[in-house]
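One structure follows; several queries about it will come next.
The complex is shown incomplete by one protein chain, all other protein chains being positioned as in the whole.
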Amino acid sequence: MTRIAFIGAGSVVFTQGLLADLFGFDDLGELHIALHDIDPERLRTAASAAAVIATELGARPTISAHLDRRAALEGCDFVVNIIQVGMNDATRIDFDLPARYGVRQTIGDTLGVGGVFRALRTFPVLRGLAADIAAVCPDAWLLNYTNPMAMNVWYLSALGVRNVVGLCHSVHWTMYDLSELVGVPFEEVRYLAGGVNHQSWVLRFEHGGESLYPALDEVIRRDPEMLRRVRVDMYRRLGYYPTETSEHSSEYVPWYLPHDSEIERLRLPVGEYLRIVEENVASYEKTRDAVKAGDPVPVEATMEYAPQIIHSIVTGAPRTVYGNVVNDGLISNLPSGSVVEVPCLVDALGVQPTAIGVLPAACAAVNAAYVNVNTLVVKAALDQDPRAIRQALMADPATAATLTVDQIWALCNDLVVAHSNLLDPELRAVL
Amino acid sequence: MTRIAFIGAGSVVFTQGLLADLFGFDDLGELHIALHDIDPERLRTAASAAAVIATELGARPTISAHLDRRAALEGCDFVVNIIQVGMNDATRIDFDLPARYGVRQTIGDTLGVGGVFRALRTFPVLRGLAADIAAVCPDAWLLNYTNPMAMNVWYLSALGVRNVVGLCHSVHWTMYDLSELVGVPFEEVRYLAGGVNHQSWVLRFEHGGESLYPALDEVIRRDPEMLRRVRVDMYRRLGYYPTETSEHSSEYVPWYLPHDSEIERLRLPVGEYLRIVEENVASYEKTRDAVKAGDPVPVEATMEYAPQIIHSIVTGAPRTVYGNVVNDGLISNLPSGSVVEVPCLVDALGVQPTAIGVLPAACAAVNAAYVNVNTLVVKAALDQDPRAIRQALMADPATAATLTVDQIWALCNDLVVAHSNLLDPELRAVL
Amino acid sequence: MTRIAFIGAGSVVFTQGLLADLFGFDDLGELHIALHDIDPERLRTAASAAAVIATELGARPTISAHLDRRAALEGCDFVVNIIQVGMNDATRIDFDLPARYGVRQTIGDTLGVGGVFRALRTFPVLRGLAADIAAVCPDAWLLNYTNPMAMNVWYLSALGVRNVVGLCHSVHWTMYDLSELVGVPFEEVRYLAGGVNHQSWVLRFEHGGESLYPALDEVIRRDPEMLRRVRVDMYRRLGYYPTETSEHSSEYVPWYLPHDSEIERLRLPVGEYLRIVEENVASYEKTRDAVKAGDPVPVEATMEYAPQIIHSIVTGAPRTVYGNVVNDGLISNLPSGSVVEVPCLVDALGVQPTAIGVLPAACAAVNAAYVNVNTLVVKAALDQDPRAIRQALMADPATAATLTVDQIWALCNDLVVAHSNLLDPELRAVL
Partner (left out) sequence: MTRIAFIGAGSVVFTQGLLADLFGFDDLGELHIALHDIDPERLRTAASAAAVIATELGARPTISAHLDRRAALEGCDFVVNIIQVGMNDATRIDFDLPARYGVRQTIGDTLGVGGVFRALRTFPVLRGLAADIAAVCPDAWLLNYTNPMAMNVWYLSALGVRNVVGLCHSVHWTMYDLSELVGVPFEEVRYLAGGVNHQSWVLRFEHGGESLYPALDEVIRRDPEMLRRVRVDMYRRLGYYPTETSEHSSEYVPWYLPHDSEIERLRLPVGEYLRIVEENVASYEKTRDAVKAGDPVPVEATMEYAPQIIHSIVTGAPRTVYGNVVNDGLISNLPSGSVVEVPCLVDALGVQPTAIGVLPAACAAVNAAYVNVNTLVVKAALDQDPRAIRQALMADPATAATLTVDQIWALCNDLVVAHSNLLDPELRAVL
């Protein structure tokens, strides 16, 4: 029997999608789905939805629901981490306080002020999770979806979690969209991407042995509106297409968000994630009400890697996935020890990252700034060094292009106070 | 259409097996098999055999035969290298001259005197091959089977061949045999091996999440005759099972071949390869006579990786194979730049090595000696430095445990003279 | 006899100082000073000044003056490079054009727009110099003073110049000033610095085995005006004192120059170097007129490393100097292959860099941005890739914090046109 824990299962919509994929496999053998959340209502909703999905797909898993995390983890083979620490209230703080200082953010979950504080409030929970895993399922694969991806995976690895990989669909959907743009069936496109999460680069984009980049250039040439996308702007200047959406990509560089004119030119949706948060709440409530009422819930397959990885490890069927893992020889011109995103082989042995060598210099330079921030945030947590939080934001490209150092320190002071109850005590210091 | 060149196709038995696998796939689309050999009779035999096999398997490839190598390579997607430079006469020299000095060899194609001189006479041909590939099919995948594997792949990489991987079935068959030994179905065994070709180590050997090494220990305990195998002896002392046969494994270490008592205890078949050479000649002649007579030829599938790799690259179906590639971050405690054997992901993008981290210290120590020899032989060729040939054999574990340095130099002098016509002029120097 | 070439000897004031130091040693044996400049008047002035200094110090060197560079280099043991390509006109362009776009610079010779274009116009001359050295004095030590230091040393190393080291007095004078600030005799202070040129960090600052940083903190606490220095601001936030002056340090980070309020708070002298240029012209003219009139010229010893290095190599007396060299294992958390500044042993064998290990994370993060720019500028020259110039400035912290990407590209276009006659033809492209 294969036992899979969902930590933060109350992110019901996401849980639904993953379960739909899992229950869609017919060769996984017996499954035990152990759901955990700290919110009883959300946990109940998740469990009900899981049962409904199983029924609709004709699967017969064991489903258990646990308010106690360690109970959920007991004896697990896989742990899917989809927690969101502080939920929407914390997210609003991440946007509102920086906005008062003039810092613009769109999604705010990866780098920048939002990403840094999301990491800092997630780390204490990850520390508990790591301790539980060490105690009751030390060999389990921890499939992390929680952002900020790179910092979380780095911190979990530093805590000694043996088998951890961070998963994100951005490479997949980028390639899907690019294929559509150039009019080639996605299945026929061959691609290689690599870099850091939400800022990888399409290193190869080919069809029938030929690069598709000229075709993309032609598409851009024909439609000047294409130039009003951040990722197209980055592609034209750096030579490689970035693997995140334009609003998201804009946050990790100093070039766009600080300028009013670029907000306009590139139609950047400042505060976008606050709107998404509202939608997520609405989606959740719809599911909650449906399961309460005994109505059917949507069962839509995704393309997420977690179910695929579980399938490959259980059955031995090899697959290629993109994973976020510690850079131990994988990308030679990004810092050793940082967390990078590379193609991974997954088969019965688990997720095995491939070494992709040297990134193009301009891409590596952009990634290097991203890694700097990660390094300092992880250091802040490992060394319990509140000064490193400020240093992280001084190194953050978009923040540093907007604020003076005094403002950065003042904003940090405001944020450690506002998030105080979720932070490690040492990191609440006002400097 | 997919075009595949076989260089050294006159190694007919091997060619037959690979073609049987290839023609067995039904989703490869149109195939052009371009056979090359410098021996017209063998080339004719190979071409006839290929046609027969295609017919027997209902495949309809284009088959062409070329005495001119570059013509065979023209426009190829894949190049399978199975040449044997100097053939049996050279092999006999590799055994007979060292034997006069008291150096014992069993297979002599990987390390030791035989391996070193096999490399030195193969390199000039590889140089020509590399130049041809650069000229007419620079993006082709070069799938090398020719020994000495690690040195050849190293040299080819140093020559700038872009897509080269060395393939060997020893990991596969080792795991197959081990599974049989412990009585677990091979399909259910999960394994990880890594190291250098013919001297990788079974790092993980598991069933249902548990190590199978205790079961192997029990098998050994029950049957004292098991101890009379070199690889079992090495396993007991080093803690990890080596991936080559006992006779072969004995050649890369100083511990066995130099001692009469160990020859006896471990039943080491000195000169074994000379017997295999005779068998190969007989097999070839049988096939030759059969195709001449219009008789059927054996069509036996193999488990070789080359057809699998071609299939994965053409169709995109992911697979795990073992490949010999340059150590660029793959095994962190073997020298960077050397050629190592690791699991590789193969899909539409090609063969992508996974990074496996740190080898157990005792295993890495044994591999390090092997790498030393490779380093010096490749250096001898790249720098045209005849002294490095002697230094390679001074570093060779079994040779150095047998001869004095004066003898090593005298033996080298004898060998450069004996192989003179196949060596680079600079390397024929008598020192 | 020891032969020393001064390339760009017409930077007379600097030449004077170095010669005063050299002629002050009494154990160097016979010296031949070969002066080279492309400006005949400056060359004549330098030669006359050299003769005067020799006389005043009682030294009897051979002094020769050469308009032909290779003639000056012939048989040299040491080459001191103090060229300034494009002189004051080019410098004015480096300041004025960016200023029109709102880019502020103070010195503009290391990073930023000024640093990048100074590199690009210096590289072609360095290429000629490297070729001459290879031809007539391949073993000579090339002691480079020309900025941008790190990029020039990187490029020279990439061109294969064997013995090159970049020299700068900023570490020395920083420590001298710091000693004064805390009231400890400079001779009694022990210090270690490391990083990149003009942005190294005072890693140790000690007296009698105790850190002097607390004493510095006390000095800062007592005098609030201290906080109005960029380097004090950086020290307080990053924890390590930077080794360049405040105006210079402000140019390599995104934090100060883009903000009007910081210009005011930190009293940043925008355009400062243009004033220095005027002073340099005046100094030169004073010397020129003095030697013409047969008047004495000032003979002031410096603390520059070049004379010290020459003395140590010639006599074998060991010394510690700070040198800029390729990072081959020296600083483990800065990119391998970049040019870093570390303590070096200099004795009869030459300049031998010491490995200093890991920089503090916040310092390394700041240096990483500096290295990114260097990487892309050197790549622009090596690959003749005009796009990499733009990418360098997109990666430049102060530039990227000021301009939009469109502005960066427009500014680059203006600059390649303005500097056109000094750039490699491929790099003059308007994109």
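Going in written order, the chains are labelled A, B and C, and every chain counts its residues from 1.
As a convention for this text, a residue touches a chain if its C-beta (ideal position, glycine included) is under 8 Å from a C-beta of that chain, and two chains touch if they have at least 3 such contacts.
The shown structure was predicted, so the numbers you read here are calculated from the model rather than taken from an experiment.
Chemist: Sort by label and list the shown chains the missing chain touches.
Modeler: When the full complex is considered, the omitted chain touches B, C.
Chemist: Just one of C:71, C:158, C:345 or C:410 touches the chain that is missing; which is it?
Modeler: Touches the omitted chain: C:345.
Chemist: Taking the full complex into account, find the residue in B:38, B:362 or B:410 that is in contact with the omitted chain.
Modeler: The one listed residue touching the chain not shown is B:362.
Chemist: Out of B:280, B:352 or B:372, which is the one that touches the chain we can't see?
Modeler: B:372
Chemist: Per the definition of touch given earlier, which of C:307, C:353 or C:386 contacts the omitted chain?
Modeler: With C:307, C:353 or C:386 as choices, the missing chain is touched by C:353.
Chemist: Which subunit B residues touch the hidden chain?
Modeler: Considering the whole complex, subunit B reaches the absent chain at 233, 237-239, 253-256, 258-259, 261-262, 333, 335, 361-362, 364-366, 368-369, 372, 375-376, 379, 387-388, 390-391, 394-395, 397, 400-401, 404-405, 409.
Chemist: Applying the definition given at the start, please give the residues of subunit C touching the unseen chain.
Modeler: Subunit C touches the chain not shown through residues 139, 187, 190-192, 204, 209, 316, 318-320, 328-330, 332, 343-345, 347-349, 352-357.
Simple rule for what comes next: only the chains that are shown with their structure count from here on.
Chemist: What are the two chains with the top count of C-beta contact pairs?
Modeler: A-C
Chemist: Distance-wise, how many Å sit between the C-alpha centres of subunit A and subunit B, to the nearest whole number?
Modeler: That gives a centre separation of 43 Å.
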